[in-house]
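Following this message is one structure expressed as structure tokens.
With one protein chain withheld, the remaining protein chains of the complex are depicted in position.
On to chain A.
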């Protein structure tokens, strides 16, 4: 199980392929990629800065990963999250889950993203057409996390 928090870019396709490599027991791989959009909440977004809490970030992600492994029979799970300056179109986050059958992979991927959105210490600051602004947490994310 892998957790990476990094400033550099990554290739989602390569991450997805690597999940399956050298394990022919894997029958299903589910991947989620989150991207920076160029428009949010009524404003054009020229870029963003992702702040985090070094130390806690890795611990919080590890805790989520362990919980997913306890709930579903997973063969591999990778969480990769970028920090620092990002431009529209760039991937921010990758969650890849491998299991023998699809249901566990689909559900675990959904779970990890819901928990990451509400429990991992990341904060987005957008550079918009009307100046910088901190992205506010959404109630819909909290509601989604409560499903589990």
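Quick notes on this structure:
We take it that a contact is a pair of C-beta atoms (placed from the backbone, for glycine too) under 8 Å apart; a residue touches a chain by one contact, two chains touch by 3 or more; residues count from 1.
By our rule, contacts and distances are computed from a predicted model.
Protein name for the hidden chain, per its UniProt entry and selected from "NADH-quinone oxidoreductase", "General L-amino acid transport system permease protein", "MoaD/ThiS family protein" or "Sarcosine oxidase subunit delta": "MoaD/ThiS family protein". Taking the complete complex into account, A:34 is the one of A:34, A:47 or A:88 that touches the chain left out. Across A:11, A:38, A:51 or A:143, the single residue that touches the chain missing here is A:51. Counting over the whole complex, chain A has residues 34, 50-53, 55-56, 59-60, 63, 81, 92-93, 113, 116-125, 134-137 touching the chain that is not drawn.
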